[in-house]
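Removed: one protein chain of the complex. Kept in place: all other protein chains.
Chains: A and B, in written order; residue numbering restarts at 1 for each.
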Amino acid sequence: MLSIPCPWCGPRDEPEFLFGGEPAVRPVPAADVTDAAWADYLYFRDNDKGPHAEIWCHAAGCGQWFVMRRDTATHAILSVRKPGEPA
Amino acid sequence: MTARRLSQGGRIDRTKPLPFTWHGTAMTGFAGDTVASALLANGVKIVGRSFKYHRARGIFGAWVEEPNGILDLEYNGAHDPNARATTVQLQAGMAARGVNARPDVDRDIYRGIDLLNRFLPAGFYYKTFFPNWHRYEPRIRAMAGLGRLRGDTDARHFENRSALADVLVVGAGPAGLAAARAASSAGLSVILADDRAEIGGSLLWNDATIDGYAGIDWAAHALVNSGVRILSRTTVFGAYDDGAFGLLECRATAPTGWAEDRLWTVRARQTILAPGAIERPLVFPHNDRPGVMLAAAALNYLRQYGVLVGDEVVVATNNDSAYATALALREAGATVTLADVRPALPDVAHAAQSVGIRVLANSVVLNTVGSGGVRLVDIGPADAASPRDATMRVPASVVATSGGFSPAVHLHSQSRGKLRWDESRAAFLPAGTVANQHFVAADTLAEAIAQGHGAGIAAATALGRTVTIAPPTTPTAPQADPIRPYWCVPIKGVRQWLDLQNDVTVKDVRLAARENYSSVEHLKRYTTLGMATDQGKTSNVNGLALLATATGQTIPQVGTTTFRPPYTPVTLGALAGMRHGALYAPWRHLPAHAEHAALNADMREYGNWWRPACYKRPGETAADAIQREAAAARRSAGLFDGSSLGKIIVDGPDAAAFLNLMYYNEVANLKPGRLRYVLLLRENGVVYDDGVVARIGPGRYQLSPSSSHTAGVLAMLEAWHQTEYPSLRVALHDVTSAWATFALSGPDSRNLLAPMTDIELTALPHMAFADGTILGIAGRIARVSFTGERSYEISVPASYGPSLWRALLQTDATPYGIESLSVLRAEKGYILIGTDTDGMTLPDDLGISGPLRAKKVDFVGKRSLTTPDALRLDRRQFVGLLPLDPHAVPHVGSHAIERTATGVRSLGWVTSACHSPALGRSIALGMIERGRALIESGGEVELFHLGKTSRAKIVSPVFYDAAGEKLHG
Partner (left out) sequence: MADLPPDTLRAQIDARGVTIRVLDPAAQFYVTGTAQAPNTIADIHPYSLWLAPDRTLVVYENQRGTPQGAFVSDMTDGLILIELVGPRAGEILSASTTLDPTSTVLAPGRCAQTLFGGVKVVLYAYGNGFRLHAERSFAAFLLEWLRKAASAIGESP
């Protein structure tokens, strides 16, 4: 059970959070996006072993989404930042 | 001779006798006994039967390592079919029985199976699967298992607790006590957990002097006034992420019952593991007879429970520790013969010899003899080739054996710590450290105290604090002579046991190696070594060492199997805590819940809301009520509680722009006082929710998502606002619970409602709303319909819900529930998300395609509506179905099939179906390939369900009032 440091609320237990998967940049405008690029955005992610970017939501707490960098092999949480903050 | 209670000694209270029964026979134990010590004190030899061969089994250990004493226990109305006798505290009135035997463990009729043991080696079970696994599997499976469940409901009360601590110390033996003492002196919050009732660990049965006190006395006082939170009878069963640990507190003293466990989740910044070590036996021929037990256990029974396990004892060992057992048993009056595997006698042998113990070097047990228990023991040289090499036969009822100790590295390994094999100590020890964890593995009391205190210092330092006290002191003991690893007697043709519960022998390990199961993980699964309820605590190391020999590897090369929680069994009830039955998951009530209950509504769970399905009158079935309610709504007026419908207020200068980016439909041009039906898509174009948007003010909207999707819609809107459109100035308030909303629906609705409100209803067209008062209370009336009749949704603050419902009932409107509403909306072809739609339904499949052409902004899902798959001409489309038999209601999920030359193909399926009171016949809705073309052509389809077929005509889904006159009038 991870202890996740919410950027607003501090460390809380994993059941308070919702996992949002690996983030992707939304290709816009829609008219210029090929079918392949759109499918890539919808369905494909890098899924790295090791340090990996994920978005989480503190759903049972402040309801805010944030970006986490986590090592998928060791589970160690490397960093968290609010959306829009520099990586 | 059997085990017996001595008149003195032990930490039991002889002034408090506890009556109990064993197989119905009355016996007595004392306060402080475990069930195992009480059985031994009463001379019980056989406590169970082994899993496979049904051989007699006696008590082997004294605590969690016990493989044999698994009993059926009853006490105070509670029942445990697989209780471990060595860890259950005896209570007055307990009824104990053996398991896995018929009629009882002494006379088991299945013991004859052992005669067939040659045909039942490891792996025999899967070999019976060929050629046909049905042949033997059912019978073998029926015989498997130990205890039997009774099927009673467990009425015990379990709890969960959460706690934080600076330091968690696991184990309250000398090391753990020293660690807790040191850490708390540094001002840290400390939780100390130990699975025994009394703290002290090995000090409870070993002589020791610490700081000048007797070990037990030191233990009792070491933490007084320290502020350390001590959890006794608490097993730390699992290590999880980030310093989280699972603990199981056995509250045997709980007044309302027995063993009502409390599950703790403790998160500690630093953890000190001082769990001690588990003894393993020497392996020798017929080492499974009742009477063969661990040497430390024999000492434990004497010192803690005043039980002398036998008057004639053989001690078999390869290390110094068993000499303490030999000396103690001798002092209690037993005749003791000690066989030491080592070629030269150790220093400690002199003390033994001086009190009359016969000590033999280079000696092992070559056989035990006796049915129902050990009676004679053969002893011979350690390199004997055959049982006939025995040099002496000794009468004895007990063989107390020690083959070495395995530190309990489980929590370290669960934390992904690595292990290394220490050749000189013949043990697996931690290699390296786990972050924020400290492990104590000591061979002597002095080392244990020093390492424990040192770990306390390390933990404090890591948290920036200083330990202010000196470590406890203990006299140095003479150096022990080294252990000689000895994995089994090198004899063939006679069985030597490894796993006593699962009947795994040395022969099975060699068989596994021969059949090429050379990995330790394969060994475990192929032979089931270590898979019994003791999880191989006394057999794993012996087994993998023998695998190493059999495959020509070293022990480190073989390694151990993966350690997984829990360390000892955890009651499922404890994991659930209070979350079972009515409290399993949170549920919600409507504001007028009591009113519906008073009307005897058929309440059902929809999502997490309890809502009326229908309101049955006396003598009605649910189906009757549904038809009656739906008919009444169309004939005069119906009354529905829609308070669970979501209400999300969206406010801000960019509210319109934001909603236009989120929703499929155009929102920005919605006029104040108006409502619009809208769809919310996922990014893959699939319709996620439908609902209504109301324009309340210049920059303010109210969204009404469906009841079950409100939380999801809110989460989606928040996610897009926070991560994709953070610069848009908009905020969302979920006010769902603040309002009670009732729908008054039907031709009489306006007449009935008009006298109750100051809002001019004749001036309110369909899809418009107005604010005003209803019976003096400020609220809102929206003209929006899910029934197809003229319908008014009346909203007041939730606290007025019950009284408004009562007032509306007095108008003689007929209350109708969700199931009735479902019929009314089906008659109008209104979709239910998740019923008529699924994870692939796009807006155009439902016939809604306008916004795609008209809307310019990149709303969610837009790009997915022009992919090749979205533009396919053969997509399933929403249609109505009229079964040719007007009395037959098709099953939801029936497939519409097409018979081709090559077989049968599905064209889609029925999504909703019911008897329509308005049409007086059956109707259905479905998603069928090229559905709209079929409506045009008036085609028919064949419907298939569970082998039966029927036919239906494809029609428009709007069965009733296609022109919408009722709606707009």
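The rule is short, and it goes like this: a contact is a pair of C-beta atoms (placed from the backbone, for glycine too) under 8 Å apart; a residue touches a chain by one contact, two chains touch by 3 or more.
Since this is a predicted model, take the numbers as computed values, not measurements.
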| item | value |
| --- | --- |
| Missing chain: touched chains present in the view | A, B |
| Option touching the unshown chain, where B:Ser226, B:Thr265, B:Thr433 or B:Thr811 are the choices | B:Thr265 |
| Residue of B:Ala435, B:Met578 or B:Ala623 in touch with the missing chain, whole complex considered | B:Met578 |
| Contact with the hidden chain (one of B:His593, B:Arg628, B:His895 or B:Lys966) | B:His593 |
| Contact with the hidden chain (one of B:Trp739, B:Phe859 or B:Trp909) | B:Trp739 |
| Residues of chain A (touch criterion as defined above) contacting the omitted chain | 8-10, 12-13, 15-16, 60-64 |
| Hidden partner chain, residues of chain B it touches | 157, 159-164, 251, 253-256, 265, 577-579, 582-583, 585-591, 593, 609, 644, 649, 651-652, 700, 731, 733, 735-739, 755-756, 774-777, 796-804, 807 |
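The rule we apply is simple: only the chains that are shown with their structure count from here on.
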| item | value |
| --- | --- |
| Intercentroid distance (Cα basis), chain B paired with chain A, Å | 27 |
| Contacting residues of chain B [partner chain A, same complex] | 240-244, 265, 267, 416, 683-684, 715, 718-719, 722-724, 726, 858, 862-864, 867-868 |
| Residues of chain A defined as touching chain B within the complex | 1-3, 13-14, 18, 20, 23, 26-30, 33, 35, 38-39, 42, 55, 57, 59, 63-65, 74-75, 83-84 |
